[in-house]
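Heads up, one of the protein chains got dropped from this complex, but the rest are sitting where they should.
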Amino acid sequence: MAELQFAAPETVNQAIKILGGAKGKGRILAGGTDLLVQMRSGRIEPGFIVDVKNIPELTEIKKEKNGYRVGAAVSGARLGEHKSVKKKWPGVVEALELIGSTQIQGRASLGGNLCNGSPAADSVPAMIAAGAICKIAGPKGRRTAKVEDIVTGPGKTSLKKGEFIISFLLPEKPKKSSEAYLRLIPRTEMDIAVVGAGVSLTLDNQGICTKARVALGAVAPKPVLVEEAGLILVGSKLDPDTLEKMASACRAACNPIDDMRGTVEYRTKVAGVLATRATQIAAERVRSGR
Amino acid sequence: MSKQHVTMTVNGDPVEVLCRADQTLLDCLRDEMGLTGTKEGCSTGDCGACSVTVDGRLVCACLMLGVEAEGRKIETIEGIGESEELHPVQRHFLEEAALQCGICTPGFIVAAKNLLEKNPNPTEEEVRYWLAGNLCRCTGYDKIIKAVLKAAEEMRG
Amino acid sequence: MAKVEIPIEVARKFTKGVTTHEVEASDLQDILISLDNDFPGIKEALNTGLAVAIDSSILQDWFLEEVEQNSKVRFIPAIEGG
Partner (left out) sequence: MTLQNGNGHNGNGHNGSGTSNGYKYVGTRPVRPDGVDKVTGRANFGADISLNGMIYGSVVRSPHAHAKIKKINFDKALKLKGVKAVISGKDFPTLKPSDKLPGVAPLSFYDMSRNVIARDKVLYDGHAIAAVAATTQAIADKAAKLIDVEYKILKPVMTAADAMKEKAPLLHDDLFTEGVDPTPKKASNIAKRTELKLGDPEVAMQSADFIVEGDYSTETVHQGYIEPHACAANFAQDGSVSIWASSQGAFMIRAYTARLCGMSTSKIKVIPAEIGGGFGGKTTIYLEPLALMLAKKSGRPVKMTMSRTEVMRATGPTSGGTAHVKIGAKKDGTLVAGTLELKYEAGAFPGSPVALGCMTGFAPYDLKDVACLGWDVVVNRPKAAAYRAPGAPVAAYAVESAMDELAHKLGIDPLTLRRKNSAKEGTKAVYGVEFDRIGNEDCLQAAQKTKHYNTPLGENQGRGVASGFWFNIGGTSSAEVMINEDGTVIVATGSPDIGGSRASMALMAAEVLGVDVSRIKPLVADTESVPYSDLTGGSRVTFATGKAVIDAAEDAIKDMKRRAAKVWKVDFDQVDWENGSAICIENDEIKPMSVADIAQIAGKTGGAISGKANINVTKGAGPGFGTHICDVEVDPETGRVTVLRYTAIQDVGTAIHPSYVEGQLQGGAAQGIGWALNEEYVYSKEGNLLNTGFLDYRVPVASDLPMIDTVLVEVPNAGHPFGVRGVGETPIVPPLGAVANAVSNAIGKRMTSLPMSPAKILQKIDAG
């Protein structure tokens, strides 16, 4: 393979130019915890590595009027240390913090986790549940897109040639809202999710659910927003019957594969279990005002 | 074979090294700088034997390119206990028999020292989850966790 | 007279399935020679892949060890360690 080239631009436009010049062989490097593994195994052979960690827009966490903006290259460790983001979006932060070890946390980013395109990515169901919006830059300028519209299949995204994600907006939540993310792994750490479930919801003063989004990971070719499940929760007090109906909606939304990490039957069943438990945790977090 | 010139600080000393764009920080430390204390167990970020800190952040050196280290401060096992005295974590690993073959020990010591700098009074569970990325096949972890808790106790004074 | 036990596979092949034999011998080599007289070829079979137990101790590398009058001698699968 030709000599690999590396650049660490300091502005978005410089990055766009370099990517454009790399004739399709360019790859964005944020944390690199997926990229380097795939390069070493030979699964990908990029010609040009564009390190975006020196571009302020991709590495800052800042409050905005309608939520928090998190740079695409911010590491899980850094986001985990940000008090107010962690308080308002516990689901997104715990999902990102579940990825790999402490060492992986020191590098892995929301942008990388999303653009790697793995159906089992941990942070993506949580971001979908939170309704996160990504800001994308590319040769034709900037645009925004919902997180659930980015991944189109295993390892594939809807980003066009030369585009990359700059940051994510975690939209402000109404009062008495919270969220949670759970995953099923055989060990207690270090595994890829066999099933992942993210739930974000809002309760009114009587404890009735007024808003809910449920997303699942590792149960379909890409992380999925299960609208039906959210609708079932809205209007209920999250009673056992409602939760069971919501769980069966989740099971219905699954079309997983058998692979060495899990079977179709197992993933489908556990998807319902985790969605139910995540809903209960999110509700508990609202009630306890956390 | 075009190599890039990278300047970084390693264990407090300024270092200049030439490395290819695809060369990991781990390869740079071991092959270019001769610092073989950082070990390779898997090259995929799953074993933690190559743990180092970059600007105080605990990472796997095998999952970072050498060229990314430009201008950064790297701490490896060789930088710990350099002075007369071993670091408390190193001493307690010895006293508590927290190592057998020792291939994972450098990674554990870098990770444990980093933990105690951030959390001087961790619970057993916090230590176990912080170190979950450092695999050990000889000890079953029991004495490693005890050594870290004892070191924390001593460092709290 | 040492009481000698040989493995079932070797017995099937050389001694029509009889596994225990009384052998007049003072060391292990005598046992092999004496058995080989009665059952030609058995010496080679007993010499590879088998350890020897004399009463309660197992000998991995055996050769000329003495055998007392009423010793119990047993040929058993060799033990390799991990």
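By written order: A, B and C. Residues from 1 in each chain.
In this text, contacts are C-beta pairs under 8 Å (C-beta built on N, C-alpha and C of every residue); 3 or more make two chains touch, one makes a residue touch a chain.
Treat the numbers as computed from the prediction; the structure is a model and nothing was measured.
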item	value
Omitted chain - touching chains that are shown	A, B, C
Contact with the hidden chain (one of A:Ile44, A:Ala145, A:Met190 or A:Ala252)	A:Met190
Sole contact to the chain not displayed, among B:Ala49, B:Leu65, B:Leu116 or B:Ala152	B:Ala49
Those residues of chain A which, in the complete complex, touch the missing chain	41, 184, 186-192, 194, 260-263, 265-266, 269-270, 273-274
Interface with the unshown chain - residue positions in chain B	20, 22, 30-31, 34-44, 46-47, 49, 76-78, 80-81, 86, 90, 93-97, 99-106, 109, 124-125, 127-129, 131-146
Chain C residues touching the omitted chain (full complex)	5, 7-9, 12-13, 47-51, 53, 55-62, 65, 72, 74, 76-82
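Here is the rule we go by: only the chains that are shown with their structure count from here on.
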item	value
Separation of mean Cα positions, chain C and chain B [Å, integer]	56
Rounded Å distance, chain A centre to chain B centre (Cα mean)	29
Set of chain A residues in contact with two or more other chains	none
Set of chain C residues in contact with two or more other chains	none
Contact set on chain B toward chain A in their complex	1-2, 4, 20-22, 24, 43-46, 48, 51, 54, 57-60, 62-65, 67-68, 70, 111, 115, 129-134
Interface residues, chain A side, partner chain B - complex	3-6, 8, 29, 31-33, 36-37, 39-41, 49, 51, 53, 75, 77, 100-104, 106-107, 188-190
